[in-house]
Each structure stands twice: as C-alpha cells, then as structure tokens.
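With one protein chain removed, the remaining protein chains of the complex are shown where they sit.
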Amino acid sequence: MSARVGVVTFPGSLDDGDAARAVRLAGAEAVRLWHADADLHGVDAVVLPGGFSYGDYLRCGAIARFAPVMQTLADAARGGLPVLGICNGFQILCEAHLLPGALTRNQHLHFRNRDQMLRIESTATAFTNGFEPGQEILIPVKNGEGCYVADERTLDELEATGRVVARYLQGNPNGSQRDIAAIANEAGNVVGIMPHPEHAVEALTGPSLDGLGFFTSVLTHLAGTAALPAGANASGVSA
Amino acid sequence: MTTEPATPQPAPPVVVEGPAVDQPPAVEQPAAGGFADVAIDAEPADVDTVERAAGTPEESQPYAELGLQDDEYERIREILGRRPTQAELAMYSIMWSEHCSYKSSKVHLRQFGEKAPKSDRMLAGIGENAGVVRITDELAVTFKVESHNHPSFVEPYQGAATGVGGIVRDILAMGARPVAVMDPLRFGAADHPDTARVFPGVVAGIGGYGNCLGLPNIGGEVVFDPCYQGNPLVNALSIGVLPVSRLQNKAAAGVGNVVILMGAKTGRDGIGGVSVLASATFDEESEQRRPSVQVGDPFIEKLLIESCLEIYDAGLVTGIQDLGGAGLTCALTETAAAAGTGMRVELEKVPLREASMEPHEILASESQERMLLIIEPAKLDAVLAIADKWGVLATAIGVVTEPDPDAKSGRLIITWRGQIVVDAPPGSLADDGPVYARPMREPSDLILLQADRAETLPRPATPGELRQTLLTMIGSPNLCDKSWVTEQYDRYVLGNTVLAQPEDAGVIRIDEESGVGVAISLDGNGRYARLDPYNGAKLALAESYRNVAVAGGTPIAVTNCLNFGSPEDPGVMWQFAEAVRGLADGCQELGIPVTGGNVSFYNQTGSVAIHPTPVVGVLGLVEDVNARVPMGFGSDGDVIMLLGE
Amino acid sequence: MARVVVDVMLKPEILDPQGQAVANALPRLGIAGVASVRIGRHVEIEFDGDVDLEKAREIADKLLANPVIEDFEVSVQEAGLGT
Partner (left out) sequence: MARVVVDVMLKPEILDPQGQAVANALPRLGIAGVASVRIGRHVEIEFDGDVDLEKAREIADKLLANPVIEDFEVSVQEAGLGT
C-alpha cells in the first residue's frame, strides 16, 4: 500500500492542488485535509502548502496557526509525524512554534517570483534524505514575506546542529539571514522551506524536476521508519 | 459586469475631491443627516418613496449632475409616469451611463456580431458576462478583458487590484474556475514623477490581488507614453475553465425563487456621481460621505470563488451575476430583465458595513467581492451551508415575481423598511437605455501626423552609430527587460503554466490527462492606432494572432478592450468607429469571432485624449501542450529561417 | 529620547480587510465580545536633534499616509516600544 500524505487546505491556501500533484507524482496517495477538521485521517505525513491563508493579513500564518487541524498536527509533529511546510506552510510552522524564528517582509519590500538556486545543506531530514549533501538545485521562489530572521543564538544553534536544510545560492531573493531557505526541527521530521519544490516536479511546467526529491524523500523516510518496531512509527500518532 | 465607475468621469475623476458640483437646489435631506444610528435614522419621512415622488412631481432633481440629459430625464418620467425617486434616479443614471449602456458605442459594436464568421465553438457571446468557447466536447474556456483606468489613477494599488477582482468575478459568473490573469498596462513617461507613484502602485496592486487569489499571471504589456500621463490604462484579463455542462447564466428565472446576495458587506465604496444625491449640504458629515475608493479583499474573493464553484457543482443555482461597477443596481435589473420576470427586494436586508447608508447608496455601492444568486427555495439551505463552510456571508434579500400579465417583463420593486422606494420595469434600466449615433469627424491634425514619416529621421551610418542605436533601443523603457514587473507576479501557482513571461503568448494546460491547453496573447499599439485607427486595430489583432500561432496555438476567439477619449469629441468618435470597423473586418478576414470585450471612454486629461488604444486578445487552442513552441534559439546548429515578406 | 509618533489609519468608510480578518478570527480563539478591529500603521520617527513636529507632519503627509484612503495623527512620545 502506498503511503498516504495529507495536504491541508486553509481558507486562502493556493498551492494545495500543486502539493497534492507532487505527492502523487512521487508515488504516494494525496489525502486532502480540511483546516476545520481536527482529524488527520491516519495520514503518514503532512504537507502545509503555500498560499495566503486568511489573506496573510496581520502576519502570514498568524491566524492559520489556530485552525483545529493545527492543534492535532502540532502534537503529531512532536511525536515524529513528518511535516513539510512550504512558503505559507513554513510561516505557519514558525507561528505555531514548531520551528524557531520568523519570516518577515522581504527586504526589498516586493513580492518576488523567480527561479532560484539552492544548496541542500542537510540530508538528515525526512524530506531531504534523497539528495546528495551539498547538492545544488533549482526551484521557484515566490513570496512577499520570506525573509527568515531569528536571534543570533538560534541561528548559531541551527548551524551547529545541522538544522539549516537549504540555503539560497547566486543571490538571496528576500534578505534571509545567513541565506537560509529551509530549516528543520531537532528531530528532522518537521521541515519548513520558503521556495516551492511542488512547482518543480514536471518538465512542462517547472524550471527543473529538482522539487520531486522532497516528496520522494519522505517516502523513503516512511519506509525506513515503518521497519522500526511499533511505537517508533510516526504514523498514527494522534492527539 | 464592468468595474469602472458608473459615471463617466474626466481625469482626474471626481472621486478624490468628492462631488464637485453646485449644490442642487431643493433636494430634501434627511433631518438627521443620515449619520445617526439606524434606529434613530429610520424615520420613514427620511426616504424618498414612490408614494412621495408621485405626490411631489415638481420637486427638482439633480439629474444633470448625475450625468443625465434633459431628454433622458424626461424619458425616465415617461417610463415611470411620475418623477423618479432618489433611488430610481440613482439607478437610471448608473444604468444609462456610457459605461453601462454603451450608448455611444452600441451602433458600432454591432459589426462584431454581423461580420462574425459562424463558429460552432461559441457557447456564449457578446451580451453575456464573458464569452465562452468550447475547447473539447466536455470542456470550455471563458475569457474577457476589462479596464480599470480611472480608479487606478486615483489610487493605483486599489484601482488595479479591484480591476483584477472585477474581471475574475465575470469569469466566475459564467460557471468557470478562473485559472489565469493577464494585464495590459499603459503609463505616462517613465521618468515623470507621477509615473513613480502610479506605476509601482498598479503593478503591486495587480500582483497583490492576483497572487492572493492564486491565479498565475501569464502575460501582459507595459508601455510608457506621455499621452497616458494623466490617464494610465489598467486593463485586466482573466481566463477560466468549465465543464460545458456547468455553464451558468444570469437570468432570474422561476417565480418564487430566492435572490441571494453573497460575499462582502456593502459599504460606501466608489459611490461616484450618485453621491450628489447626498450632498446638498457640505457640512462635516457630508464630508465623511464622500464617495470612497473601492478597496479589494482578495481573501474574500478567493472564498467566494470556492463557494460558488461548490454551489455550481452541486447544481444549486438557477441564475448568477457578479456585482461590479454598477453594484446591486446592475445585478438586480440585468438578472430580472434577462428572465423577463419581476423581483421584490427588501433592501434593508443587505448586510451593511455602515449602518447609516441610504437606499440609493446601497443600490449604487461598488463594494467588491459580491455575487447575486437566484436559488430555488428548496435549495436555499444547501447554498447557505456551503457559504457557511467557506465563511462567506450569504443573505436572502428578495424573491423573483411574476411578469405582468400584459407585458413580457415584470416590475422591480425595492422596499426600504416597508416602504416602496423603487418600482420600475427592469428592462427599462438594463436594456432600453439611450442609444446615440454620435457625430464623427477625422481629426484635423491627422494628415499632418501621417505626413511626418519615419523616413525623415536620421539613420545610423556607421557601425558605431548602429551599435549605439541598438543599445538605446534595448535600454528604452518600452523595450527593456520587464522582470521588475513580472517578478512581482506568481506565474507558477496551479501548476499548469506552460508558457508565461517572457514568451509571446501565455500557454496553460487545461486538462492534465489529455494535455489540451490554450494560448492567449494581448496586444495593442496606441501609436499605430493614432496614425490610422482602422489599420491600428487590425495590426493589434494580427500581432495577437501571430503571438498565439507561434506559441503553438490555433486562434479560435477574440476579446478586446477599447480605450478611447471622450465620445462627445467627434475626432475621438471617428477613431473609435474606425478601430471597431478595422477589428471587425480583421476578424472576418481571419475567420475568428469576437466573443466579448469592454469599452472605456473618457480617457483624457482636460480636453486632450489619449492615443486611441484598442487592446486585442486572441485565444488559441493547443491540442497538446507538450508541443508548445517556446521562443528563443533551441540549440547550436539549428537553422534560422525568416518567414514572410 | 523623545520621538514623534505618527499613527496612520484607513478612513472610517474604507474597507479594512485586515482588521476584519482578525475580528473574524477571534471567536475561533475563544474570545468573544469584540465589536470591531481596525488595523493601521504605527510609525516612530527619531530626529537627530530636537523633536520636530512640523517636520513629522510633513513626512506623514508626503510619505507615510495616502490621503486618498488614510488619515493620520501626529504626537510626541516620551519613550516607546522601540527603545
């Protein structure tokens, strides 16, 4: 049976269909989850997609964080459920304190959409184990508030513990501290990434196929954890 | 529905300054000034009812300030058999405005229908919210371009943003899911200080709204020319996809069906010229009642889109119409007129942002993100449940009523707290507006302009000069790289963008399985059209047609946005007539129909009109998007060929 | 150090989608009883020398507020958040 990956739709989610497509192309079953439904329906992993949840008013992700599904998801993530937050999803994970730091207004103050080179800095996460360490990839970036900030101590700690997952190369599109494009939690099961891997999964519509690696990685991760004795299995964790 | 202010306004429009008119003599004003709380303000005597209008035939009304001619006002009195109430006067002035009635352009636009080649692809054409074209047996595409020029000069960000919002609702009203936007833009000189205000604001507004809706921007134009200094052009196109079986229409059919207003609350947005009805006194209160800029909320629009689509798919709608520039007035009259029914509306049920709004203000409000739905009573609960799921307000405000036994049409009766404030035949508002054959005359300077030929310009004589010319050209604002603009737009969202900037045409995949898609391009050249509007329009069509063809599409349908100066200027009217004739002839020659479009008049600063600027959009069918043709050289050693003369 | 504060708000008749989104979110956080929320900008200006109200007003008018849709208010603040 193929893995079941949930994709959450909040009011104002936009890239949920794309994330579901990427999940399918990676060979898993995409399960649509609704923000108001606290039940994770037994999925093995979750993607929080890009978009403008609640219009991105106030701060991006600030309101979505309180959705019923997020309460359940937070507990499950702490229990090891793999969670990938893309763009708005990354912002929500930070607002929900599942990842440290915050995403602030791009320093040039504009929304920016371009094809962006990244370097994968850590392959020790549920979503990057399929990449080579140091691998350079090209995927779209598109955001207005993608400038990652955290205090120096947090940044040093992220670096020291290998939790900087990807960095911008050939130009930082938003002013992120230390060119950070993606980070992970301590356990490596929760990853937030500002650029959009789900937009680089088909030659016809994306700048590359590099994004697919994030979605196949989690399947490898799930296959690995599934082999572990019961109880270590992240799936099925619920609140 | 269109989204320009309902009353034609010379630039800069009066929206900023508030009504710049003399105080109309004897309009009765609410004693409380209309600003007290609703409860206190509810004195029946405050409202100009039908009964009161019948009893006060001599009361003078500010129809001229509302843009109505003497004879137009007389006709309204004839139709009603009495003087109109304030609310009726507001409604007629809106619906009979140039913008809604097409009174100056109608006689010319007919050619699009008359000269159109037969097409079995067209499922809905001119007269509908947007044209609909069949792509496969199961799928259809709808597309349309509209202007939001004047509001974008006043408040560039919101003007442009609500322009996108407006055209997207047109597409939605046809039953389609909007899947992309495009934005042909014209600004004044790139180095003019006011361009530094307008240009970034417009681009941010288009991006802000489109990005937040999750619609990829797949193309557009950015042109700088001093003729647009006081009157930029902000045109927006949207394209949507629908199963053929989901095609919607706007007719308010079915006596007893419920009229639902869905979406944002109604506020004093963009009330425009109608505010003169409330401006007899310029005290502090009326100061606050100035017509206000329309502010868009793309988040609500996104929810509106999702709930409408869910409602369509569940088969719950009888008729639907978006609310745009003429707000409820247009939606109520057009839906009833289209069905030949009557309608009874209780206006106080409309959810308001400001409790003190009066009937004519509610009817004229241009508040964004609203749709009008006609629903069978048995399906009402299901509709309300879907709206609730998405967190969108949906309110029953009225009911469809019988047509008169004698006439084919019914009456639109609008009450305000139990009193009748409107009682009129909807068709008289929606369809029977005045039509003018305006005088036309070739501009007297045209011969001189045409005589000033490019051959007289100095030519680069040396390689160095040639180099310099080339560098100057590619560095010029009109030819330079446009990524400062396009990077502010999301072109990836929805995952079906096959070609976008900097390609000649946008290409999107419509169906993931079969790979069928569409190509679309928008083009216009005001300088050509200024020299020769007939051929200028044809050239715009030809360019757009070529752009679609080189991307791999087979052109099948045309939309257009005709941006011109004042129709009351015979020179402008001549330009307009020539451009329409050129476009209609061009379409006939190429064998593709015009399926819809938009006319924007009064684009001028003082008495100086912009260059006539017909913008033409061509839609092409791409059988398999895998075979699309990107521009640029493919690989080393490829042969380069030049086709044509 | 004293600074000038400029508060910029949308005019009352102008739609405030941001405030509305926040107001609508409150019940879901279990907070009732809020009638309305409006959100504007809070700008703190520090001068090299003495506080200059006139200058602050000019900045607000030219740069901070969009007179078509916004009103502003200028005041002097003894100490503030950003200190």
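Note that the chains take the letters A, B and C in the order they are written out, and that residue 1 is the start of every chain.
Everything below uses one rule, namely that a contact is a pair of C-beta atoms (placed from the backbone, for glycine too) under 8 Å apart; a residue touches a chain by one contact, two chains touch by 3 or more.
Please read all numbers here as calculations on a predicted model, not as lab measurements.
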item: Visible contact partners (per top-of-document touch definition) of the missing chain; value: A, C
item: Selected residue (touches chain absent from view) among A:L109, A:A203 or A:A223; value: A:L109
item: For chain A, the residues touching the chain missing from this view; value: 58-59, 62-63, 66, 94-95, 100-102, 104-109, 147, 149-151, 175
item: Interface residues of chain C (partner: the chain not displayed); value: 7-10, 12, 19, 22, 25-26, 29, 31, 33-49, 52, 55, 58-59, 62-64, 71-73, 80-83
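Going forward, only the chains that are shown with their structure count from here on.
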item: Whole-Å gap between the CA centroids of chain B and chain C; value: 34
item: Multi-partner residues of chain B (each touching 2 or more other chains); value: 297, 299-300, 391
item: Set of chain C residues in contact with two or more other chains; value: 17, 21
